[in-house]
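Below: the structure, in structure tokens.
Removed from the display is one protein chain of the complex; every other protein chain stays in position.
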Amino acid sequence: MKITPDMIVFAMLAGMAALSAVGVVAFRNAVRSALCLVFTFFLLGFLYFALNMEMLGITQIVVYTGAIMVLFLFVIMLLNLGASHVLEEKSDPKKVIGIGFGVSLAVLLASQIVPVLIKVNAPTAPEGFGSPQVIGNVLFTDYVFPFEAVSILLLLGIVGSVLLAKRRLS
Amino acid sequence: MATPTAAQRAAGTALDFFTTMILLLIFAIGCEVSTTAWAESGKFTQAFMDWLRSLDPTLQDVLAALGRAILAIIPVFAPVPFIIWYERRLLSWMQDRIGPNRTGNITFSRTSKLIPSFLKGKKFKLFGLAQSIADGIKLFTKEDIMPTKTDKFLFILGPLIALFVALTLGGTIPWAGDRRFTPVADINVGLLYVMAISSLGAYGLVLAGYSSNNKYSLLGALRASAQLISYELAMGVSLAAMVMVTGSLKMTEIVAAQEAPLLGFIGFLPNWNIFTPFGLVSGFIFLICMFAETNRPPFDLPEAENELVAGYHTEYSTKRWGLFMMAEYMAMFTFSMVFSTVFLGGYHMPIRWEAIGMDFMAGIERSYLGGLSVMMLKGVAGLTLYIWVRATYPRFRYDQLMNLGWKFLLPVATANLIVTATWIMISKVYGAAPGWMFAIGLYAVAIAVYLLLRSKKSRQYLDTRAVDMINQPARRAPEVVEPVAEVTA
Partner (left out) sequence: MGSYIGILALMGLAVVLCAVFATISWLLGPKRNTTYKNAPYECGVAPVGDARERFPIKFYLVAIIFILFDIEVVFLWAWMTVYKGGTVEFIKFTFFEFLAFMSTWVLGYAYILKVKAIEWDEPEALPSEIQEAA
């Protein structure tokens, strides 16, 4: 396998994304965790860019970083999660077990994936792959029903969120 | 010295005008010369280009990208002191004040022996331009105060995110016609990139407000985020109609689509989106949203000084406050650029020079410096509008702000989107004339329906409210002021 500059950029981005993903669970302050998640999503958008999926990457940034994470921050501030140290336990066996499981799972996955990946040549994307034009054509012709179903789903989302937020509990 | 008469003043103004014109002409010729000079390229440039070409292609790409990035940051970053000075001067002029006009003036001594003879008694005016620089130096050397119990990391991060957003917002804007220098990255989703980056701006304000440990800050941050997301929606929908018309999300293609003759038949005028009926509606909505996205008056509720002290940056002082201000001015300028790219034909002048056979002007338009200065002029026009609106309109109430965003801009933008789609469908399937007739008819209906609704409901509501307030009995009887006995001599 030949190492191309694209792969180096991809590896850097992926490494940073993984690091900030670790930050999401490592930080005790909920706002900082949310911020790490923002950064992860932001970098994920660039990972899509590196894979020629410009439309998907920018959608990732617009929807997740720009919209959903603002809501996350709102919820964190709404609940006022200031005193997280109350929830902490002194000697927590869960942590050790969790780390053990995580590491073994990573090793297991790596042992299966890495040998295969080394042999594979980087696939070349066809012309215009991932551009908004291609996605627009496909979404509105081949995937009509999923597309219209999504609009119903979003409508349900609006009704549901309004009910959740505005209904008075008797 | 006697005060100048009206005629003298008029003569002075005329002289200033002609001087400016001549300077502009010299600049235009300079543009042309620089383009040819670049094309022929001197010895040094040649050697440099040779050296660049000898490098690894990937490294070349990276270096070119870095160079373009620097060229994209400078036009946003360098004018900030001028923008601040311009705002202060223009605002004072509108409010019948003088504003900063002294700082930076140098008068050399007449008598000192240290001064060379040709400088003696000479006066150099900067018209107060140095004021912003002096302010900057002052801000950067003041004591940095961080209130107790702040989240220090987030407190520092807040203004930096705002600055980051302002710096990277212009990443896909073509500043000129020369594709070697600009835009930084001509990605397929350039317009969405602007939307994505501007949506990150909310984080700077929210983090600043949240980490400050101050009630005013938190309220300001809340207001800011709700305002930003509300207006972003209308902004996105209004831009969507323009994407439909131009058929691309690529910024350079959006500019290129506006080079065509106006409405397809007026040859000497370009087809700027703002001149088309759909573009006019979209542009109007985008303009309002642009004001809201940059937190400028009349949308400056997050920093309303008579309610929230200073809103999300109450606890910020010195350089960190300065960073917020810098980011705000840069974002204003960049948003003006986005507006000119999408609605005002980008780096093009409002006349199609090729159509009337003026190739000299067309050449200026295509050169890097020429295109950049046209963009800059459009940016300054946008800034002038920002300042003018600031001087004219009072601040909104929060419910007015939300009503404007959700109940006026969003439905109008959505209706515009649907009408644009219908217009395109009809004009592609049945021909151009039925399409236009349909669009105009539908617009008339939409305006009539809106006026009907408005006169029935909201107008009544607002009016009765105002009348109630006026008719309320006074709480106290008006004080009777005893006439003071006149002291007689």
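Letters A and B mark the chains in the order given here, with residues in each chain numbered from 1 onward.
Methods note: a residue touches a chain if its C-beta (ideal position, glycine included) is under 8 Å from a C-beta of that chain, and two chains touch if they have at least 3 such contacts.
Owing to the predicted nature of the structure, the values given are computational and were not obtained by experimental measurement.
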Selected residue (touches chain absent from view) among B:N101, B:T318 or B:T384: B:T318
Given B:F18, B:F124 or B:F140, the one touching the chain that is not displayed: B:F140
Among B:F108, B:F127 or B:Y398, residue touching the chain not depicted: B:Y398
Hidden-chain contact residue, picked from the options A:S111, A:T124 or A:T141: A:T141
Residue in contact with the excluded chain [from B:V237, B:V255 or B:C289]: B:V237
Interface residues of chain B (partner: the chain not displayed): 58, 61-62, 65-66, 68-70, 72-73, 77, 140-149, 156, 160, 163-164, 167-168, 171-172, 183-187, 189, 192-193, 210, 212-218, 222, 225-226, 229-230, 232-233, 236-237, 240, 243-249, 309, 314-315, 318-320, 323, 398-399, 402-403, 406-407, 410-411, 414, 417-418, 421-422, 424-425, 428-429
Hidden partner interface residues of chain A, rising order: 5-6, 9, 46, 49-50, 52, 54-55, 57, 59, 62-63, 66-68, 70-71, 74-75, 77-80, 82, 132-133, 135-137, 139-141, 144, 147-148, 150-152, 154-155, 157-159, 161-163, 165-168
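Everything that follows uses one rule, which is that only the chains that are shown with their structure count from here on.
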Inter-chain centre distance, chain A versus chain B - centres from mean C-alpha coordinates, in Å: 33
Complex contacts: residues of chain B adjacent to chain A: 58, 151, 153-154, 157, 187-189, 192-193, 195-196, 199-200, 202-203, 206-207, 210-211, 218, 222, 225, 229, 232, 249
Complex interface listing, chain A residues touching chain B: 5, 29, 31-32, 35, 38, 42, 45, 49, 54-55, 57-59, 61-62, 65-67, 70, 73-74, 77, 131-133
